[in-house]
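Presenting subunit A:
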Amino acid sequence: MAQALAAAALGQGAFPEPVSGVTLYHYLFVSAALFALGVIGFVTRRNLIIMFLCTELMFQAAGLALIAFSRYHLHHTGSAFVIFVLTVAAAEAAMALALVVLLFRRRQTLDGTQWRQLRG
Partner candidate 1 sequence: MLATMGLITGTAAGGAALAAAPGAEALAGAGGVAGVSVSAHGAPLAVLAIALLPLLGAALCALTAPLRLGGKLPAWITVGGLAAAFGLTVLMHSGVSGLAAGEALVAHGYEWIAFQSGAGPGDRFVAPFGFYLDSLTSLWMLFVTGLGCLIALYASEYMEHDVGLGYARFFVAFNLFVFSMACLVMADNLLLLFLGWEGVGLCSYLLIGYFYKKPEAVAAAKKAFIVNRVGDFGLLLGILTIFGVFGTVEYAALFPKLAAGRDALGEPLAAWVGWVVPLLLVCGAFGKSAQLFFYVWLPDAMEGPTPVSALIHAATMVTAGVYLIARMFPAFTLDEQQWVLGLVAASGAVTALWSATIAMAQHDIKRIMGYSTISQLGYMFAGLGVLTTTGAAFHVFTHAFFKATLFLCCGAVMHGFAGQLDLRRLSGVWWVKGWGIIGAAMLVGCLNLAGFPFTAGFFSKDTILAQAFVTPGAAWVGWVLLLTAGLTAYYTFRVFFRVFVGPVEYHPGQDDHGHQGDDGHAHSSQHGHAGGHGHASGQFHPHAPRWAINSVVGALAVLSIAAAATYFVYPQEHGWVGKMVGHSTAAFAAPGEHHSGAHADPHSDAHSTDLRSNGAAHAAALGTFLGFDPHAVMYYVSALVGAVGIGVAYLLHGAGRRTAATAGADGLLRNPLVALVHRGAHRKWYVDEVYHALITLPLWVLGHVLHLVDRLLVDGLVNAVGAAPKLTGGRLRVQQSGVLNGYAVAMAGGIALVVLLVVFMTN
Partner candidate 2 sequence: MLLWLILIPLIGAGLVPVVAKPYVRTVAYAATAGPLALALYILGSYSFAAGAPEALTRVARWAPDLGLTLRLSMDGVSAALVALTAFLGPLCVLGSKTAVTERVRTFYGWFLVLQAAMTGVFLARDVVLFYVFFEFTLVPMFILIALFGSANRRAASVKFFLYTFTGSVLSLAGLLSLAWYHAAVLPPGSTPNAGTWSLALSDLALAGRAMPANLQGWVFLALMAGFAVKVPLFPLHTWLPLAHTEAPTVGSVVLAGVLLKLGTYAIYTLVIPLVPDAAVAFAPAVGVLSVLGILAAGLMCWVQTDVKRLVAYSSVAHLGFCMLGMFAFNRSGLQGSLLYMINHGLSTPALFFCIGMIYERYHTRSMDELGGLGSRMPAWSSFMVFFTMASVGLPGLNGFVGEFLTVKGAFEAGALPGHDGPRGGMTGGVLGPWFAAWAVAGMIVAAVYLLYMLGRVVWGTYHAPSEHGGPHAAPHSASHGQAHGHGHGHGPDEPAGGAHTGLPTDLSGREVRVLVPLAALCLLLGVYPAPLLNMFADSVDTTASLMQGALRRAEQVRPEAPEAGAAAQPQSAGAGDGAAGSGAEVDAGEGEGVEGRR
């Protein structure tokens, strides 16, 4: 899907010289796959840590796309963006782990679905 989109959108198939064998499509495909995996993992897993890792996967999918585009456009904006994304991801990771620890201390479980007192 991403391939088709990119083909339609950018009208050109190949990266500039150094990595000409691999096209933007491939990167975008991988990125989309990563994102989809992240989503699927996020919705199917119950373990909070795994769920968090899945969100990291989504972040990194975006990061991958950014780098691919950055290379594609031949400037470093996207790469710079990725640095920030990594930073934020790290901050989130810290918070997530803190939260998980807090929750675990309360309930002795990492199952996210155990927290369902609030609903309706």
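The definition used in the following text is that a residue touches a chain if its C-beta (ideal position, glycine included) is under 8 Å from a C-beta of that chain, and two chains touch if they have at least 3 such contacts; residues count from 1.
For anyone wondering why these and not others, all candidates are chains of the complex that A comes from, given by their letters.
Predicted model only: the values in this text are computed from it and were never measured.
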item: Subunit A in this complex - touching candidate among 1 or 2; value: 1
item: Of subunit A, residues touching candidate 1 in the complex; value: 1, 5, 8, 39, 42-46, 51, 112-113, 115-120
